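Removed from the display is one protein chain of the complex; every other protein chain stays in position.
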Amino acid sequence: MNAEQAVAPERTRGFSVRLREARNLGLVGVLAVLVLIGALTEPGQFLTTGTLVLVLTQASVIGVITVGMTFVIIGGGIDLSVGAVVALATVWATTRSTQAFGITGIVFTAVAVGVGCGLVSGLLIAYGRLVAFIGTLAMLASARGLAIQLSQGRTQTVTAKNQALVDLGYQDSYVLGIPPLVLIFAAVAIVGWLVLNRTTFGRRTYAIGGNLEAARLAGINVKLHTCLLYVLSGLCCGIASVMLIILTSSGTSGNGNLYELDAIAAVIIGGTLLTGGRGTLVGSVLGVLVFTTISVLFTLNNLPTAVQQLAKGVIIVLAVLVQRRASLYSSERTSS
Amino acid sequence: MNAEQAVAPERTRGFSVRLREARNLGLVGVLAVLVLIGALTEPGQFLTTGTLVLVLTQASVIGVITVGMTFVIIGGGIDLSVGAVVALATVWATTRSTQAFGITGIVFTAVAVGVGCGLVSGLLIAYGRLVAFIGTLAMLASARGLAIQLSQGRTQTVTAKNQALVDLGYQDSYVLGIPPLVLIFAAVAIVGWLVLNRTTFGRRTYAIGGNLEAARLAGINVKLHTCLLYVLSGLCCGIASVMLIILTSSGTSGNGNLYELDAIAAVIIGGTLLTGGRGTLVGSVLGVLVFTTISVLFTLNNLPTAVQQLAKGVIIVLAVLVQRRASLYSSERTSS
Amino acid sequence: MTLLEMTGIGKGFPGVRALDDVELSVAEGEVHCLLGQNGAGKSTLIKVLAGAHRPDTGEIRVGGEPVELPNPTAAIRCGIATLYQELDLVDGLSVAENIFLGHEQASAGWVRRAKMRADARNLLDRLGHREIRVDREVGTLSAAGKQIVSLARALSLDARLIVLDEPSAVLASDEVANLFRVIRGLTERGVAVVYISHRLEEIREIGDRVTVLKDGHTVATGLPARTTPTTDLVALMTGRRVEYLFPPRPAEDAFAERPVLLEVENLGVAGEFEDVSFSVREGEIVGLAGLVGSGRSEVLETVYGARKPTTGQVKLAGKPLRRGVTSAVRNGLGLAPEERKSQALLLQESVARNVSLASLRRYAKFGWFNARAETTAVRRHTEALDLRPPDIRRPAGKLSGGNQQKAVLARWLLKGCRVLLLDEPTRGVDVGARAELYRVIRDLADSGVAIVLVSSELPEVLGLADRVLVMREGRVLTQARDLDERAVLDLILEEQERAE
Partner (left out) sequence: ACTSNEEPAPAAQNAPAPAQDTPGKKVTVGFAGPQADHGWLNAITVNARAEAQRHPDVELVVAEGSNDAATQSAQIDALINRKVDVLVVLPADGKQLTPAGRKAMDAGIPVINLDRIFDSPQAYRTWVGGDNYRMGVNAGNYIGQQLKGQGTVLELAGIDTLELTRQRTQGFDDALANYPGIRKVGRAAAEFTVPTGQARMAELLQAHPQFNAIWNHDDDQGVGALQAVRQAGRSDFLMVGGAGSKAAMEQIKDGNSVLKATVLYPPTMSASAIRLARLLGQAKGVSDLAEQEIPASVTTFSAVVTKDNVDKYLPVSFE
């Protein structure tokens, strides 16, 4: 666990800072390598703004979810329900009755559903004292069930009257060549970073994840804070749902399938500890980009699924090892 | 972190022992309630040996995997690769070339593949110092990929000459009315319990999960032990694969889909801490039984998928709350 | 006038009556000392005062009017700041953030980092620790470093009443001097201090009045700290007469012909310490004296194989020792580490399992474990160390600080090793048990075990060790049998003096 805390010598800069930067540097390195591979294997297609836009767009939805997940995991919890919540939010926001209220109706519903689910999980975990894993697992099942119930298993498309929302996904609504979705992602990530690093809420999140008892003794309302973390994650799911509707012009109970795994993986490979208390948002975002780049790379090279999966496994391992090189100190910790 | 040390009962027997028993008692209670519901809603069907056999059979495959998972999680790790490893093992064990070696060939291959994958994960995590989550995630991707590669997406059936293996699944090979699969499950569970509670290996597992550094400084070879935990989990996957082949007379890359989630959920609801160092095998087994009973209950009551999912979520929450009642002392802990 | 009045306080944990009808009254501007054996209830009492535990019975009055302290926040609002015995800091956060955790310098939720850093800097300077940087991650500090930060944290609340639960346990003498300077500064401003320590000489120096706890009862209150004779205090605490003495040391030449067991040859770890060489003969006790941060723990951890040396080697009975803890333990080395909570104990496991952790093999045939043999053996040793409560089935995390330390020692007594490395073995151990421990350690030595002892309490090192190494900044200054306290202090402080 805390082998690396056995008194370490002073360095010119803080341990944590160095470590985190190093890790992220490592991930940047990994990205660079991937780009290089892309450039070599697909000279024509890969090195185009088109690909860049594509990667960013594909990363945006899961990216927003990952921001929320980062908070939850740093706070010592986990949220398995994100995928199901996205499904429910997209479905609810695209029912006939909701769409009758126009775009505001859709956006509001999606966000409300997300926040609502987050609140329920939060209450169950913080006040109902359920283990985060179980609490959000229950939410996962219920949300999916409700989504199927609402949609009757149908794929609900956005009606013509709300077409304007879907148009946001089209090229003519790009801002200086940047898709609105990417802008939303960027905004969420930046706000998230500020909250995590510059506000008491963010710093207390680290405290709760790192040493719950210490946080409690310091007079922090750990229950309330824990609850808020899941609300935050739910909010991100709500936003992500709107983005997904823009992207697919539809809502189905099959949406967001296994998003939880993707998001958690991105967070962890970004250097956040599953045990909480340590981690960075930059790392998580980089993690998302790595995974999306990989998948784009695969399709561009037209690899068969089997090879893709194999390669993915290998790349994950290599990615982490590259990080290791960059950040020598993480060694002790990660062995647990 | 150390919130759960808040209070301890002073009894002739230790705190932990009582707490665990209490929790498990709770789960037994949950099972009882479920059976009651079954009996009330489906008087004709539910209270039959047929149903009992059904539940146990359905629990057996995932149950064996859960045994391995329990060791890994108590040891402070996690194994996301179980499902994929099962897929790979079933596929590899049912290739023409393997089946040529007859039943022993099939069994040996399945187990060997399981152990092999476990060893690789173990080495990556213990000596390569990857975070367990990432290491096994990589194994997940690779194993699935390899499975698809080997099977070319085909479903490979057991050839006539090895039919004897599949026959183990049929009525006429039941032993005193108990299906062989259930017997295997029981055997694995019992052996697992003995290893965990009656051997130094088990003791070390708790120690490593409870405080890695303390275990290390006490002279335990934590790397080796960690590695062995994943080998053990792999072994269980191998056995489970053989059972799955018996059950389905075939192997395909689609097998074991999301088994990791089911297994982890069973372990956690069984009262094992995701942070390691604490937990019981009895609890995990009861957890598996609870989940399978729920799904059988649904089938018998012929509920639509949507309602089932919803109900599942609710039942999970209730189950944990019932446990809470039974084990007052766990309260502090789960709030983290 | 009296600032704090606690009357009839009672607190029970399942099975233990930690506090029963306890009285405590503290006047403004006084240093009120709490004395008591391990497990007497001191920490529990101050946790009640800090709102961390809810008392079952009793009343608390602050400045005359009765108060409810349902949670830590309430206590902090009442102007009560607490330094807990178990270092409760967040490893992931910086020093400054830890100091101000829960009462951050912030406007509208936004942390004012510059101000926070500056204030943290001031606090640490006040404590005489310029070398601890405010944005260093707390997890990377030594035990002492963390203790300093906790102190700064207690000060940062600028409270009316400051409670210090064994603040000096991990501090070396010079640090303690600093601490006292700070405390005096506080009391002059009318701030009251509740001070818990097992070191009577400290009580004499800083304390005004003393309250003595025994088995959860108040056995004496308001005793004058300076004039009450030691023997009385000890008698009150332990209920028996303990002559606070070190067991006699064997004659100087007693070891001459004994074989050398442990040989450390110019061992070094880059950035921690360099060129450390010494040897320990069978049955000899070698002490390492030095300031906090002089690298003594590192030396022990490196000898033990927990750290990779960059230079030099360790020999056991002439044979070079293979790298790694596992081989060290197999060859009969044992280490009682500095931070029991994070480095030694399985807090959730029973005492028995904690004690037997290093000797599992002995109680197993082909990996098959014999729990009965284990518990009987464990019980023998915990009784020898008089662990309280004597139930070896309760989780280690539930033991009082000092008793946890005993459990760690019992582990190595049970293992029965040839070389024993003790890092701050008496940290937080009470007077009575301490005398016991010294005897145990000496007996071990007499039975042929070679012992290396690190302690921040000079009298302990000098009184117990047959030979003392004095370290400063990772270098060994001298080795000698008979050094007097003054001389050693001059040696290790020299550097500082020149600095100032």
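Lettered A, B and C in written order, each chain numbered from 1.
The rule we apply is simple: a residue touches a chain if its C-beta (ideal position, glycine included) is under 8 Å from a C-beta of that chain, and two chains touch if they have at least 3 such contacts.
These numbers come from a predicted model, not from an experiment.
Colleague: Taking the full complex into account, find the residue in B:Thr41, B:Thr157 or B:Thr199 that is in contact with the omitted chain.
Modeller: Only one of B:Thr41, B:Thr157 or B:Thr199 touches the chain omitted from view, namely B:Thr157.
Colleague: Pick out which of A:Asn24, A:Ser249 or A:Gln323 touches the chain that's been left out of the picture.
Modeller: The single option touching the absent chain is A:Ser249.
Colleague: Which one touches the absent chain: B:Gly102, B:Gly128 or B:Gly254?
Modeller: Considering all chains, including the one not shown, the answer is B:Gly254.
Colleague: With respect to the chain omitted from the figure, which of B:Gly102, B:Gly116 or B:Pro304 is a touching residue?
Modeller: B:Pro304
Colleague: For review purposes, identify every residue of chain B that touches the missing chain, sorted by number.
Modeller: Residues touching the hidden chain, for chain B, are 45, 48, 50-51, 54, 57-58, 61-62, 87, 144, 147-148, 152-157, 166, 169-171, 244, 247-250, 252-255, 257-258, 295-296, 298-300, 302-306, 308.
Colleague: When the complex is taken as a whole, what residues of chain A touch the one chain not shown?
Modeller: 42, 45, 48, 50-51, 54, 57-58, 61, 144, 148, 152-155, 157, 166, 169-171, 244, 247-250, 252-257, 295-296, 299-300, 302, 304-306
Note that only the chains that are shown with their structure count from here on.
Colleague: Rounded to a whole Å, what is the gap between the Cα centroids of chain B and chain C?
Modeller: Chain centres of chain B and chain C, defined by C-alpha means, are spaced 43 Å apart.
Colleague: Multi-chain contacts only, two chains or more: what residues does chain A have there?
Modeller: Within chain A, residues 1-2, 6, 211, 213, 216 contact more than one other chain.
Colleague: Taking each residue of chain C in turn, which ones touch at least two of the other chains?
Modeller: 306, 342-343
Colleague: Which of the residues in chain B come into contact with chain C in the complex?
Modeller: 2, 4-5, 7-11, 13-16, 198-204, 206-207, 210-211, 213-221, 277-278
Colleague: Please output the residues of chain C touching chain B within their complex, sorted ascending.
Modeller: These residues of chain C touch chain B: 13-16, 304, 306, 325-326, 328-330, 335, 337, 342-350, 353, 357-358, 360-361, 364, 367-369, 389, 391, 393-395, 397-398, 411.
Colleague: Looking at the complex, which residues from chain C come into contact with chain A?
Modeller: 50, 52, 71-73, 76, 82, 84, 88-94, 97, 101-104, 106, 109-111, 113, 131, 133, 135-137, 139-143, 145, 271-272, 293, 297-298, 301, 306-307, 342-343
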